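Shown here is a partial selection of chains from the complex, left in place.
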């Protein structure tokens, strides 16, 4: 009835699209318009993830000139494989950060999950499938427990995840028992899948074609329904251009990695998860509510959102992703030990999310930041490995390069804010 | 000052409060407050700054839990455990602090918690279309609905918050100082809107410091002072002077003094 | 599975190529030996034996996952021989596989890896035994000790622990408290011992097993902090022959450390690596004079660790040029040096 009440709209719909009728709006039309828009964005510093990509390019050129192997097909494939497990963990961290929360225990959880799987399959003789399901359950239970601590008792996430970091490391030791390291059988499904599965030559191009077709279809369908609703649409040639760029870019990359082994299942699985999370975050009610809670939890609550459910889903997903990452890392490494997940995993995963552009303060960031961030970190690490220097120098250079990669982004943001945006 | 406490509201009583009490630390914000709203009735809630109006609104909308007292909704005693329960009962609220998510755009804020969707996928196109319709109804001057709320002017934000309360099917709408930041045209539209809500049989609680607006649209005026019921008027019974006196608790108040001084007709500058 | 087996093609580094690439992978950098001794000694020896060969060096910072990646990178960079000191030998099978699938040979350096082509090391369990033996001897096979083991997350620590226990458990020595020190951290060692001193009088502690020199330093700090005079300290063990430990040994603050004469290890590794790279035959004994043996099915060269006490500092670390006398005998230790006849 409130809708009836507002039925007496003031004016009839204008000739221009409803969303472009304000006369203060600077219009974007045709090629020139887009060029101008792009220039304005450049000047305003509103570049999305462009600066981090730029950072990545700078880094790559640097390492390439020091050691050409860096950009070899083979090396790119290995970077992608190593990036995947921690990238998946970082994806979970992105979700936590979007809520303005942190999870310091993803490393321990990944180790504990992998150890549980290993003990169940290798020591106790259960099937790999059983082991994987059990490991995922470990993640789920931990996440649920975190959600309980947060929503019922109000313990800050920093504290409970710090406690988890310690406790689950203890459990990892406990589960592994005296023997310590457990080697996974090399014919185990997990080992084979993570290490030796690649998409075949032909299949990979089919994949590219399907992706481009899907993209194009989604864009055109979106444009059509906006036009039907009397709203502005993206300029058609622009859509075509973007699709073409996508096709050429993906096609070339595929050609290039096919020189070596091609796209690994491991990497594709990670990318698929990122795309799926991106879709969930941007296109579903759950994602919308997640951003709302991260932006202003009180406003979200007053809007009738079930805030506790959002916290539950995020803590659970973060821990489950940690478990998945731990399993894949174990498969790729073919073993689980007392050190699994305990060294740099936490910091790397959190750093990846932040470097990719997700804010620590909630409400700002995308699923893609996990991908971008982990690729940057892995590229730095691999590059420095190839250059081959003493640890002292390597540490110093890692820090410096990291700073460089992010500083480009920061400076461009700074330009934006001084031009009044944000 | 004419105080008539027993009133039979326009239609059936939708909401009725009795003996509501609320304390914050050392401050007693509400003491034994009662209030009734009928269907198709506009009740204005007025009072000085800090009188407890917003606290009362937040109690009804489930944001705060009262320390004591009863809330009777549609004849049933209810306990509003949280904002989502209030929404389920059919209580829509425009909060004084707006309660918008700065990081989300206008469309997302408008439909927050009540998104339109195909299956579980958001229907952005329909929401955007509907957003423009709602905003036009309120004469909103918003250049784009795809910019984050953080980039809007004060009045633009308030318009968004008001438009929010029209999404869904409420039985009662509470507006906490809805026109504070609005321009003259937008204020007029909101007053029109309040009248349309009344015509469709909704109960409306309007909190405002603007006596002219209150007198223009309200059926009944409830005055709070320092957290207690101070007076209640039928709108046609009350003069502005009486209202101000009830709010400030004195008839020789600064408002009266100013009015007199200006009556004196001296030119300034 | 396509492509997995032709991975090495296109690298242009056949096993017999003259300008072969050898990868050296070391586990961490917080223990001085690796970048101070192993790496330079190995590089120098390779240069000597094969001037055209290239050595690529990697350090894993005590992170298994990082090392797995480094093996991959080493292969990508064309290594035909991988000299691998694993962070965790027990879990390094996957790395060997990676190397083998690219037709590269693996030398397990210092820590054993099942399935490696060669292994050369000081045996970890032996190290633990030697430490315990020295301690038992210094204590006259009686009295109480505190036992500080390495990090529970470090598989080598378990081997030291096992070796030490095999001796201690059959001796007359009683272990009052035992501690697995996360990160091998000296701070934790100091705090652990200090806390025990709330429970036991210093006089109740006749010896301390510390798995390495870093921890031994923490133990000394704890005991002296509790008022024990440096010359009244009980026997304390160590390992690694860190400079600081040698100084403490001379000053009578630490009983012993384990010196692993790294030159011989590094030189032998270089020799075998170059031979493998050139496709030559690795003889049954090395030019460094070590006989090849079999250790758990892997062709091995096993070296003897050396117990260093006050008495043999001059004959071991100083003689081997592991340290210069001037490094050891700083102002603080001048007197102790003189007493030990170091100059």
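Think of it as A, B and C in the order they're written, each chain with its own count starting at 1.
FYI, contacts are C-beta pairs under 8 Å (C-beta built on N, C-alpha and C of every residue); 3 or more make two chains touch, one makes a residue touch a chain.
If you're wondering where the values come from, they're calculated on a predicted model, not measured in any experiment.
Overall, the file's complete complex carries the labelled protein chains at copy numbers of A x2, B x2, C x1.
Methods note: only the chains that are shown with their structure count from here on.
Chain contacts here run in a simple line, from one end chain through to the other with no loop closing.
Chain B and chain C have centres, each the mean of its CA atoms, that are 75 Å apart.
One inter-chain figure worth recording: chain A and chain C are separated by 39 Å, centre to centre, where each centre is the mean of the chain's CA atoms. One finds 42 Å separating the Cα centroids of chain A and chain B. Residues of chain C in contact with at least two other chains: none. Those residues of chain A that touch chain B in the shared complex are 1-6, 8-11, 18-19, 22, 24-25, 222, 225-226, 228-231, 283-286, 288-289, 291-292, 294-296, 298-306, 363-364, 422.
Partner chain A is touched in their complex by these residues of chain B: 61, 63, 82-84, 86-88, 92-93, 95, 99-104, 108, 112-115, 117, 120-122, 125-126, 128-129, 132-134, 136-137, 139, 141-146, 150, 164-170, 173, 189, 193, 196-197, 199-202.
Considering their complex, residues 67, 69, 72, 74-75, 78, 81-82, 173, 178, 180-181, 183, 186, 191, 195-198, 200-201, 259-262, 329, 332-340, 342-345, 378, 381-382, 385-386, 388-392, 394 of chain A touch chain C.
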